[in-house]
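Of the protein chains in this complex, all but one are displayed in their positions.
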Amino acid sequence: MKLRVVLGYTAAGATVLVAVLTPFLLFPLFSKGVAALPLHVDEVYSGGPTVRAISMGAYSIDVHRPVYPHFLQSEKPFVQLDWNPVSALPQHVSDEVDIDGDGQPDIRVCFEVPRDPKPPLRVDVVSLNPRYQTMQNAGKEKFSRLIVRVDNAILVRVPLANP
Amino acid sequence: MPAFASCGEAIILGLVSGPACIAACGPILVPSLLAEHKGFRPHARYLSVFLAARLLGYMLFAVVAWELGLLASLLPAPRLLLMGVVYVLLAGVLLWYAYSARRSCAQPCADSKLVQITENRNHGVTGAAALGLLTGLNLCPPFVVAGIRAAQMGSMAAALLFFAVFFLGTSIWFVPFVGLGCIVRNQAVITVARMAMVLIALYYLSMGIAMLLGKKAYGY
Partner (left out) sequence: MATDARTLPLARPAPRGIGWSLLLTLPILVWSLLMFFNPGSSKTPIWIISGAITALFMTTLFFMMMRSRSTYRWRRIFFVSLGVLFPIGFIYNIVVMRGTMGIPVEEMIAGRTPFCFMPIPMLILPAAFTRTLVFPGSIASASHGIAAMVGVWLALTLVMGKGWCSYACFFGGIEEGVAAIPARAKIRKLDPRLRYLPWAVLLAMVLLSLALFEPAYCMWLCPFKAVSEYVAARNLLGLVQNVIFILLFAGLVIVLPFLTKKRTQCSWFCPFGAFQSIFNKISIFEVKIDKERCKPCLVCLNACPNLSLSKESVARGETLLSCMKCGACVDVCPRQAIVWHIKGTEIAWKPERARLMFLYAAWAMAIMFGGSIIAQGIATILHFIV
């Protein structure tokens, strides 16, 4: 019984110590520990890692790895393309993009670049490869089908065709 | 040799698709298992009935779809309609299950001590069978992938064999669910399981109605 009492008070004292150490030691330690775990934010949100960049002279197009939704997720598979920097883009962008790197263009993408960043963007995508879907006057309907401006880039997500 | 190769492909596809099957069936299976008796044997029995009914659902779909043209059946529009119907039925069965599981309790729910759970064998069997059949008919993404592959088989028998082996591969992932039998059964656990069934049923009902009205809730 006495041992239990000693252990109880020791644990209570340790808890107070944990509280005192939290802002200086434990909080940074725990946060770094969590950040170091092999986890990543769902690519449906982040768009997946960039696999290559296509230089278009003054600007470039970053091609991301295709993203496939998990389980019953309500999105289609898609591929994200980033046009950046926005300041170097012409007012009207019309580019043929070779997504898979086989030397053949896969889609033609057309959109206007307004000077004011506020107005919503619209994009037309013409599929030149049946793997990618055509989009007409698309805005930001879904994570897998959109055009948005994020910081200094314009992101276009093109859905992959049905299996 | 080609049959052996396609069986190998089906079982690998099933094993790889297992987590997706767990994710798709988990919301239905976990609460209904928690509303069952404690112990490995009742859980193994429930799971066997559930999986057998799920296999029946697979086969039923395969036969009907083969007659109608399997690939056509997997097109988005009919799939959406079928899933809408299956979701509404799933919601109905879950609600019925949650209602009927009240008889599993022998004492008032406020008592958090262990209670004696009454015998109610038929409830578990029919519930497991209904839920298994409907999850078998539920066109989740791994099922669709297997369906497309089966559609490329030369005959209905080969397609059925592919589905059956695929089913076996996915079923291995369900075995750990028997472990839920270790969890103590008291009024609290059964009430929580029943309430969770109602919440999940409401979700399926809303998604099913949305699909029947032509609004895509998920799927491609």
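Chains: A and B, in written order; residue numbering restarts at 1 for each.
Simple rule for what comes next: contacts are C-beta pairs under 8 Å (C-beta built on N, C-alpha and C of every residue); 3 or more make two chains touch, one makes a residue touch a chain.
All of these numbers come straight from a predicted model, not from anything done at the bench.
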| item | value |
| --- | --- |
| Where the missing chain makes contact, among the chains that are shown | A, B |
| Sole contact to the chain not displayed, among A:Thr22, A:Thr50 or A:Gln104 | A:Thr22 |
| Of B:Met156, B:Ala188 or B:Leu205, the one touching the omitted chain in the full complex | B:Ala188 |
| Positions on subunit B contacted by the hidden chain, ascending | 19, 22-24, 26-27, 30-31, 34, 109-113, 188, 191-196, 198-200, 203, 215, 218 |
| Residue numbers in subunit A that touch the chain omitted from display | 4-5, 7-9, 11-13, 15-16, 18-20, 22-23, 26-35, 38-47, 69-74, 140, 143, 146, 148-151, 155 |
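The criterion applied here is as follows: only the chains that are shown with their structure count from here on.
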| item | value |
| --- | --- |
| Subunit B partner contacts - residues on subunit A that touch it in the complex | 70-74, 76-77, 162-163 |
| Residues on subunit B engaged by subunit A in the complex (per definition of touch) | 19-20, 23-24, 76, 140-141, 144-145, 148, 216-220 |
